[in-house]
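Every protein chain but one is kept in place in this view of the complex.
First chain written, first letter: the chains are A, B, C and D, and each begins at residue 1.
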Amino acid sequence: MMNWIALSPELWMLATIGVFLGRSMMRPDAGRDHLLALVTSAVALGVALAGTGFSGELFAGTYRVDLFSQFYKCLLAAGFFLVVCLCDGMQGVREDLQAEFYLLLAVCTLAMMMLVSSVHLLTLYITLELSSYSLYILVSLRRDRARGIRAGLKYFLVGAAASAVMLFGLALVYGTTGTAYLIDLLAALPVQTGQPAFSIGLLLLLGGFFFKLAIFPFHVWAPDVYEGAANPVAAYIATASKVAAVGILVRLAVLGTTAYFVHVLAVLAIASMTIGNLAAITQTDFKRLLAYSSVAQGGYILIGILSMDPAGYAAATFYAFAVLVMKFTCFMVVVQVAVGDKNPTIEDLAGLHRHAPVMAMALMMALFGLGGIPPTIGFTGKLLLFTAAMAKGHFTLVLIAMINVVISLYYYLKVLRAAYFLEPSPDAPHVQETLPMKALSLAMIAAMVVIGFYPNHLIELTRRAAALIS
Amino acid sequence: MIVPYSHVLALSGLLFLIGMVTTVARRNLIMVVLGLEVMLNAAAVAFVGASLRWELLDGQALVIFIIAVAATEVSVGLALVVAAYRKTGSVDPEQLEETEASA
Amino acid sequence: MTVLSLLFYLLALLIVASTGIAVTRRNLAHAVVYLVISFFGTAMLFYLLGAPLLAALEVIIYAGAIMILFLFIVMMIRLERIEGPLFPRRQMVPALVAAAVYLGAGILLMAYGDPAGNARLASASASPAEFGRFLFNRHWLAIEIASLLLLVALVGALHIGREPADAEEPQP
Amino acid sequence: MAISGIPYSFLVPALTALAAPLAAFTLIMTQLRQRAQLAAGVSIAAVSLSFGCAVWLLAANWGMTAPLEHTWQWMVSGDLTISAGLLLDPLSLLMALVVATICLLVQIYSLGYMAGDPGMGRYYGFMSLFAWAMLSMTLSVTLLQLYIFWELVGLASYLLIGFWFEKYSASQAGKKAFVMTRLGDVAFLLGILLVLGHLGNLNILFMNTPDVAARFAPAWLTLAVLLIFGGVIGKSAQFPLLTWLPDAMEGPTPVSALLHSATMVAAGVYLLARLFPFFSLSPTAMTVCLAVGTISMLLSSTMAMVARDIKQVWAYSTISQLGFMIMGLAAGSYFAGVFHLTTHAGFKALLFLCSGVLIHHFGTNDMFAISRAGGRSLKVTIVCMTIAAGALSGLPPLSGFFSKEAIMGALAAHSNPVWLGAGLLGAFLTAYYSFRLIFVLLFPGRDDTPEVAHDAGHGAAPAWHDHVMNGPLLILAAVTLGLGWAEHPLKEFLSGVLPEGLPAAHHLAWLPRTAIGLCLGGILLAWLEFGRPRAPKIGFVERMPALHRLFAERWYIDRFYRWFLDLVIYRLVAGTCEANDRKVIDGGLDGLANGVQGTGRRVDRFNRVMIQQRLGVMFAVIFFLALYVFF
Partner (left out) sequence: MNLQYAQFPWLSSMLLCCLGGLVTIMLIPGHREKEIKWVSAFYSGLTLVLSLNVFVLYDKSVGGFQFVERVDWVRSLGISYFNGVDGFSVPLLLLTGIVFFTAVLTMWELTLRVKEFFALLFLLVAGVFGLFMSLDLFFIFVWYDVSLFPMYLLIAIWGSTRKEYGAMKLTLYLLAGSALILPALIYLVVHSGLQTFDLTALMRPGLFTPYEQKFAFLLFFIGFGILAGVWPFHTWSPVGHVAAPTAVSMIHAGVLMKIGAFGVLRLGMFMCPAGWEYWAPLMALLATVGIVYGVFVGLRQTDIKYVIGYSSVSHMGIVGLGLATVSVEGLNGAVFQMFAHGIMTALFFSSVGYIYDRTHTKAIDELGGLSHIMPKASGYLILAALTGIGVPCLASFWAELTVFIAAFRVYPVYGVLAVCALVVSALFMLRVVQRTCYGPPNERFAHLEDVSFTLGLPRMILVTVIFFFGLFPSLMFDMIQTASLPLLNGLP
């Protein structure tokens, strides 16, 4: 008998999807849609939080609910909720499409929740595709259609190509081992580690998730898509979508314990960090900058994954949380600063500290976190990642990562400079800091600083979650 | 006895290659989407071969979903292409970048 | 070499050739038609490899629905012939590099790959009923997800393909 | 030789002597800077107290046979212990008395000289600082302690030379004095470090014991002695660091009298005397000292012969006399050097104070201008000055005669007659330039040299100034007249605690006669050129333009330093360093930063190329990584 209770977060999301499917057929009412989304996503977050204790094997062993997956589901629900919070009076999507917008957002969240629970290659593949396609469409829904379509098309092309690569890798893995269950793959591992076909297959398989996480060389969509997507959608891509990718990468990385994988992941990590940080330096569009910064953050996360031990997985998990909070804070500013459907440039942040001091503070903390400056959560996360990697003797990797951190600080400081001491042109419209935004900013500051400074509980949690993986 | 599994794999690999080159090299968005379809098809061939090799049905099950995804892909992809064509009047992938610069 | 293997090689030749021809066509309609041939070949191959249900689906969905959709679009856009070089050089260079690397990896994989993979496959067949039972026993979650996927595709194609009536400009 | 501790009866006055000026300094600098009269009073009271203590200490210890010392630990760092304390022996007591006396007299004199100056409070503050530092240096028990106060004395000198800081030349002179003495001090410090490295102890009395030699390799010993002598060269303005002293005359005249003739510059000689047994351990070094002293003495004499500025003449003469002292000490006569130091302090201070009166009165430094303005009308001053000039020239029975004879005697004892010859030549030149000045002042000619700008700018001074200033003049004149007779008691007192075995000076009957003869010859020459009626008022040097220029340009030493500083230090070394900093290091960094930015731009450009090219790269990379599995 299946334990349906264990599925409650997914089921709730399914209900949400139903609600918005219905809404999409009624007369458009953006305000009501938002309110509804706010309520349902908050409930989703609650359900996910309540569901952390669930565990079980479902659907003939293709689906596993455990602390690891539930932790990620919480993050995903949180990401969903936070992004919905940003959608009040959303300008990025036409009013009559907002029900569809929330629908797709919910579908994507559901897909990713299932993704982190999948332990069968088929489920993995189909959930990944579902989340990808909903995102392609979300990107294309932008009010500025020309932009949205272009970005959506590019996102789609890269995504489809990556998924083809991944599928081919899946075929190789399945063809060599004859099983599609992760458990069985793990069991077959001692026999298969020497198999080039298996290794290549696994690498190509990981490629699909590298695409999600925007790891080099699958990062090529990121800048254009962040730039082209509506601001809340970009926020969603940068937060929830990344979290899910980390989760499933951690699940899959267990299979690739050979030196070859460590090397390849190290190369990819270094390339991602370097390319992301270097390219971000010259950006003027804030979202594009954040896109490159995401590429770099993906590189850092790979450092934890390539440690191939529970400490590394825990670190990657911790960092996924950190990225969620930090990136969300940045995008919160993006959404608030943006005028209409425009993309804010860095200069548009001018005067932020005066008109929205709390938000400016939150932005500062987020940027410092991304740049790895204590006592923010970003630093603690990096410390965990680097400690895990160092324990495996990857000194050079850590050093390169640290050098990258320094490079990245250059552009984070540039953003900070704009927010804190560029004088806005007097006729420019300025941000109004509403009370809910203030509260949200404060909550983010608290999350970043408190957990950054006193990370004990979160570390314990991620450790317990990661221990279930290997 | 048909052929070794590796020959099926080789066939699938060749198809994948063709799809890949098409995706990368053809200067036409419709052909690019077509190339993607070919790549999916290539993977499907490999799965069917693998399924026979181990005499397990998981591979065949996957192919069903590949076909479903292919359908999605082509509908979404072509919708995007058409939308882009409406905006720019062309299916030249370079349009995607050039207008970007001017925007 | 058995009949079946001969059949395999013939089908393989057909598939590769028709696909190759398809992707090098200037006329998009021709390309689609050649690809349909390729998919028919694939369908036969699936049958050969013991997947009759898949063979049918391949013909129905791939060769049928998907390719027809392509054809529709090609007609709709009225862009049958492509001017200019078929493979522009600046796209060809990365394509060739990728292809060379890919071939290198593939050949090495064939050479040093799984020795067990050289054993000839025994012919077997999965009956559609058995396959269906398997699918719904084990993968019904995936089927539900696929249904959601198609829903998403529907919504997406609807809204992307539909040009808004008022042809809105981006708001200032 | 036993060393005893200092009983409280001596300790308290000694500490009082040191503490009083320090207290005065602190009080003046923190509270009384704006209240000139009160500041002067406090300062003079403090230095009087010091003077009284010094007198009492000397009197009470007259005839002492063993030095007294008292040591406190100042700080301990690892195995390095720096102690401070008091050393009471004839030399330090004598020097302390000299210092206290001159300080007191000069401070009283300054009441008149500095009256009305807006910075008078500050002046007395600095004077107290000097008195404290100088007295403390005199009574130092370790070489490091001595060095510390030596530096502080230099600081006081810097502050006092640049007292009229609005004058560019004054501030420049102060800086020059500080930096040039610093140059010597660095050598001194290195010498101290060398000694510390070998002995592990810097107690002066310990250094003066003969068994020190056993702890040194001879070469190191010589090096140490020479390095310490570097300090002497700097402080006593000896060759080659002699050019700061003439410039230091930019300070107020009492300052010149106190610091730059009588006491501070004599500190170098004092150091030499203080470490006389230690220096004696290295004959080579002593010869170098002798040579340096001789060269300085002769060079500065020649410079003095052409100077027109009164204070410049006495400044050169100071260098030359310090050279004499060093010659005496280096030639082996401890007493001769110290005695000349004592007498010189008296008469040179007198000379300066007299000059100060003239300058104060006439507002110019130029001797010809003063003469024309009627310099000889100031009777007391001129008489005192003549007495002092006589002493300087070594005319009997003035104090200078005795001390100079002692030095000549020591030189005569030296095996090499060159030194004696040089000494006698120096005596001749000294007499010539001193009396050149005296005669110029006494007999104004029809010279129409234009007036030089005057520095003090006090204008007509009230009469009480003259009285206040004349008092110290008379006291010093009396000292100059009488001190010569104290030679023998002093000698006994000084040698009371000396380690035995020092060579005694010879007394040759012909020597005094020759010396007096040369001295009179010099005076006669001066008389012929400047004194007699219808005198040409032009020296023999000035008839030889090349020589005159050489002397007037101070043998081009200053020019050389200027060139060296500008070209080598400033332009070459500092310029290279700066260029390196700006171009190489910073340029490299900026280049790195630009390179990173450029690379970033390129990476971004890659991410803006046609989507398919990006896809191609994506495929190529991922399959390349797949290929990597086979290696």
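Note that a contact is a pair of C-beta atoms (placed from the backbone, for glycine too) under 8 Å apart; a residue touches a chain by one contact, two chains touch by 3 or more.
The model shown is predicted, which means the values in this text are computed figures rather than measured ones.
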Seminar exercise, completed: Per the whole complex, from D:Y109, D:Y124, D:F178 or D:W244 the residue touching the absent chain is D:F178
Problem set entry | Residue in contact with the excluded chain [from D:G374, D:G575 or D:G591] | D:G575
Exercise. If the hidden chain were put back, which of D:L155, D:V468, D:I557 or D:V609 would touch it?
Worked result: D:L155
Exercise. Taking the entire complex into account, which one of A:V405, A:V431 or A:I469 touches the absent chain?
Worked result: A:V405
Problem set entry | Hidden partner interface residues of chain D, rising order | 73-80, 82, 144, 147-149, 151-152, 155, 158, 162, 165-166, 168, 170-172, 174-175, 178-179, 182-183, 186, 189-190, 193-194, 196-197, 569-570, 573-575, 577-578, 581, 585-586, 589
For this session: In the full complex, which bits of chain A touch the chain not displayed? Write them out.
Result: 353, 368, 373-375, 379, 383-384, 386-387, 390-391, 395, 398-399, 402-403, 405-406, 409-410, 413, 416-417, 420-421, 453-456, 459-460, 463
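Just so we're on the same page, only the chains that are shown with their structure count from here on.
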Exercise. Using the average of all C-alpha atoms in each chain as its centre, how far is it in Å between chain C and chain D?
Worked result: 100
Seminar exercise, completed: Two or more other chains are touched by the chain B residues 5, 9, 16, 19-20, 23-25, 27, 32-33, 49, 53, 61, 65, 68-69, 72, 76, 80-81, 83, 96, 100
Exercise. Taking each residue of chain C in turn, which ones touch at least two of the other chains?
Worked result: 91, 94-95, 98, 102, 105, 108, 112-114, 117, 138-139, 142, 146, 149, 152-153, 156, 160
Exercise. Quick one: in the complex, what on chain A touches chain C?
Worked result: 17, 21, 24, 58-60, 62-63, 91, 94, 97, 100, 103-104, 107, 110-111, 114, 122-123, 126-127, 129-130, 133-134, 136-137, 140-141, 143-147, 149, 152, 175-176, 195-197, 200, 339-342
Problem set entry | Complex contact set, residues of chain A against chain B | 121-122, 125-126, 129, 133, 136-137, 140, 145-147, 149-150, 152-154, 156-157, 160-161, 163-165, 167-168, 170-172, 174-175, 178-180, 224
Problem set entry | Partner chain B, residues of chain D touching it in the complex | 608-613, 615-616, 619
